[in-house]
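Only one protein chain is missing; all other protein chains are in place.
Our next item is subunit A:
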Amino acid sequence: MAMAETSEAPGIGTDDFGISEREPHQTSESSKRKAIAEFDPNKMRSTKPGIKRLILILSVLFSFLLGLPFLLKSVEIYRAPLPFRAIDSLLNGIESNLVVLPCRFQVVFVGSDDEEFSESRAEKLELLILERMRKLTGSSPVCGSCGNNYTVSVTMESGKDCIRNRNAGNGCLRRCGEIDISAFGGDLKDDEAVDEFLDSVLRSDVDCTDSGGKLYTVVMMNRDEGSRVVVGKHRHAWILGKVEEIEVVSMITNIFVNFFMNGGKKDGSIQPEFMPVGADGRIVLSFSLLNADPHDWVYDWDFQRIDEILLAPVVEALAPISNIRVESQVLYHTPKSSFAQWDEKLASYIFTAKDLPFFVNSNEWHLDTSIAAGGRSKVLQFVVYIPSAKECPLLLRLPNGEMSMTNGFISPMWGGVIVWNSPSCLRDSESKLPAVHALSSQDLHAISEIFMGQIRQLFGLNSDNVQFAGSGISNVLPSQRGFAEWELDVLSRRHTCFNLLSCATTLGSLSRLVQSLPRMIIMDEIGKQVKYSLEAASLAQSNSSLGIYDASAMSSRQARTLAEDAFFHPSIMSISYYSFEHFFAIYTPFFLPVLLHVLLAAIKEWKRYKQERAKYLAWKANAGVES
């Protein structure tokens, strides 16, 4: 019925066509002139065609078209607006130039009275040092360094007199004439004592420590004594002895760039991808003592003591960078998964560096993540492995053929392993059950020192200070807290930089993800987290440009945490977003047939109208001719 009626118009059309085809045959017999005058209802009409139905159909069609935006609006899913442009600009900004905190360097020449100091000499020295530093740092900044954002000032003093170069006069340098070596009674060769003395002098002006970056000092003491270069625990180093000027300049720039700026790293060492800090700014140091086979011997440790005496200062020192928890466990029946070879010469079992990837036995070493930590904290595993009697003196051979001194290794972002051999390597006795031995306090001390080195390595520093021998540095004082102040500064700079980098990349991937899935629901909370993360990131950037270390570290950590929270929000992880397929499945059963009807009807009505109008016009023309 419906079809029949809708197809009315074409029906008439073909009808008309057929008749008009026939017409020549009919009219060929009669005269043509008469035919024109004759009124043919199939070809002409005397009335104007009505447009009621056309208007009706068109109004239905247009109301559908007008309703379409409302429909789309009503089925729209909620997507919190994300500041895509701000994210992109942050990402581009941070990737193109890394966040670097400024540093200030100061050279103090303490001369004997007979030496002549002049302003021009100070300026010359400053220029020399700056030039060399530019050459050493290179053009591309790395995370943790000061980039090109540093100043150098040179002070020369002898007695109460002192000369400064021009740009040192920002009032934040210490007063002149305080470094009076003659007042220092102790032996200048006693590094610790000198260090403390210099610290007490240089620390005197507390009020301007943190503005414009940390201040690092090299004190050049011109004495007729043996040459000595020492890097202290705090933010200073000193050079002792008569040294040529060129040599002094190279020494000073070496200390500035390689130590104070880059954390004592030697060239060629691998820059860590990221700091081993969890996304929530926490680290769990999980210490495990692994007795490979308790039938041979069982060792126990007094971890309480390690924790309180050795680890507590480190935890405290690293507090500005991350919140650290310490936990321990003792595990048994945990063999390693690689084989060791017997070496006759050393009378011990040897495992080599290429076995290391298989050393950690993930099947049997149930080290586990921590329940107490939770969230996205980073767990660093530190393992003391006590081999069984079958493989008792177990030693690590380094790739260069030497035996490892620490007998341990690290795996970046995972932790470290130390192999500790039982002193006698002999089973207590065959049948008796083994007694529980405790690790002696010397052993504990040695182990915890290795641990300390491993922690430092995991943070991207040198494991110990022995490695500096030969580079012109006589001594680098180790800190009681495991990290010297200048090292902590490097870590803080690196932490800020990595955090902002990670925040920017996380937000970048989030924005890419969100843009690639146009029908994913985005909760308001995510929008808020992204907003706050961006705010924290910009705060960190502005703080870092001002050189406020702690505040920028804190807000960068916050920015990263919020970015990760937004990215790992449970609503994003769920796949229950409202897909286009679903949308079509629901709306096509109604809209497809209805729209077909409406469109066809509109087309037919329009055709019919045109045809009828042509008829009318024809009639009109005819009438005009007739009249």
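What we mean here is this: a residue touches a chain if its C-beta (ideal position, glycine included) is under 8 Å from a C-beta of that chain, and two chains touch if they have at least 3 such contacts; residues count from 1.
The rule is short, and it goes like this: contacts and distances are computed from a predicted model.
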Item to check | Protein that the absent chain corresponds to, by UniProt name, given "GPI transamidase component PIG-T", "Tom37 C-terminal domain-containing protein", "NEDD8-activating enzyme E1 catalytic subunit" or "ATP synthase subunit gamma" | outcome: "GPI transamidase component PIG-T"
Checklist outcome for this item: Contacting the left-out chain: of A:L66, A:A347, A:I371 or A:V625, that is A:I371
Checklist entry - Just one of A:F256, A:F303 or A:F409 touches the chain that is missing; which is it? => result A:F303
Next on the checklist: For the chain left out of this view, which of A:P423, A:P518 or A:P589 touches it?
Outcome noted: A:P589
Checklist entry - Mind pulling the subunit A residues that touch the left-out chain? => result 1-8, 10-11, 14-15, 18, 53, 56-57, 60, 294-295, 298, 300, 303-304, 307, 327-330, 332-333, 366, 368, 370-372, 431, 433-434, 585-586, 589-590, 592-594, 597-598, 601, 605
